[in-house]
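Step one of this worksheet: look at the structure below.
What follows is chain A.
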Amino acid sequence: MSAWRVVRGGIDSVAGGGLLVAAVVVFAALPLFADTGTTVRFITLFIYLVLAVMWNLLAGFGGMVSIGQQAYIGLGAYGLIVLADQVGLDPFLSIPIAGLLAGAVAVPVSFLAFRLVGGYFAIGTWVIAEVARLITVQFNQVGAGSGVSLRALAGTNADARNELTYWWALGLAVSAIGVSVLLVRSPLGLALTAIRDEPTAAASNGVDVTRVKRIVFVVSAAGCGAAGAMLALSSLRVQPDSVFSVEFTAFMIFMVVIGGLGTLEGPIIGAVVFFVLQETLGDYGSTYLVVLGVLAIVVVLFAPRGVWGLLGGGGRVQGFPIRYRVLARKEQP
Partner candidate 1 sequence: MMDLLSGVTPGALLNATVQGVLLGGLYALFAAGLSLMFGVMRLVNLAHGDIAVLAGFGALVTVQATGVNPLVALLLVVPLAAVLGYGVQRGLLTRTVGPSPLPSLLVTFGISVVLQNILLLGFSADQRRLPSGDITQRSVSIGSINVGVLPVAIFVTAVVLLGGLSVFLARTTTGRVIRATRDDPDAVPLMGVNPRHVYGIAAAIAFASVAVAGVAYGTTTSFTPSSGPVLLLFAFEAVIIGGLGRLWGTLVGGVVLGVAQNIGAAIDPAQQILAGHLVFLLILAVRPQGILAGRRAVTA
Partner candidate 2 sequence: MSALLDVQGVGVRYGDFTALSDISFAVAEGQTVAILGANGAGKSTLLKAITGLLPPAQGRIGFDGLDLAGVPAHRRVGRGIAMVPEGRRLFASLTVEENLLVGARSKRSGPWSLTSIYEAFPLVAERRARRAGDLSGGEQQATAIARALMSNPRLVLLDEVSLGLAPVVVKQVYATLPRIAAEGTTVLVVEQDVRQALAVADHVHCLLEGRTALTAPASDVTVADIAKAYFGVGVDDGDSGHDGVDDEGVVP
């Protein structure tokens, strides 16, 4: 028997896991004692959380900065409308399906996008998002330039609908976190770290760099698509200029940068911080965005590990059991 054993977790990840389970329980029970207004606001939080997790997966772990994820948010949103109104599927079940469809679109897109790297890859993703928007508005079936409403839920009881939407949103957020944890914990996650640190060495050690990156790209797109579908469902309407807006990218970058790029805990913290800021300062429009922008720049330059990094995370402390620690096995008599 080996004198060593590898341990993935520790007291900190047990605490983190416990905290998460407790939070989920509390959130699940929320609609039972909170009013509709509060419930609806938290739906927004959960959507932000999914977006933050997905952007971080792509940029923080995959090393690919995308400023065009709004392509999949928009496609997911329109996808939901089409699936629910025109194909006739249950609107709530359409959320994950719309996500999968967005992910499917990302597969051929990746072949095109991967011809670029770094900063030019980033702008390329934006071009693709613009193309997605410009093509979508060609179709009169989805209202062309003025957008379209979700009719499948017309006439349903608003409170019941909001509660159901809320639970689906919570489920989506938990799934997004779960998927990212599992992905990073898996051998794929190890490959990602290797690629991020030294791509040439990773490739010569048998890591199929392109395949790994493609998987992350597609998963991130699917997640954003599901978030977009969720958005369409909760607002009951999509408008091309808002659902394909680059403002989503600005929000995603802010959340991930503030929270802590490249960590699993970071996007969660970032989404919460962003949500609080949005609730308190969101009415100030442009001034608010200037503040966000300046804050993001300051954090990137002076505190690149984000809030989670400042709290000591990302190194010795982790909230999720993903690192590897080699411990000596206790002596056998």
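Selection criteria: all candidates are chains of the complex that A comes from, given by their letters.
The criterion applied here is as follows: a contact is a pair of C-beta atoms (placed from the backbone, for glycine too) under 8 Å apart; a residue touches a chain by one contact, two chains touch by 3 or more; residues count from 1.
Note that the structure is predicted; figures quoted are calculated from it, not measured.
Candidate 1 is the one that touches chain A in this complex, out of the options 1 or 2.
On the side of chain A, the complex with candidate 1 involves touching residues 59, 63, 65, 67, 112, 114-120, 122-124, 126-128, 130-131, 134-135, 199, 246, 249-250, 253, 257, 261, 286-287, 289-290, 292-294, 296-297, 300-301, 304.
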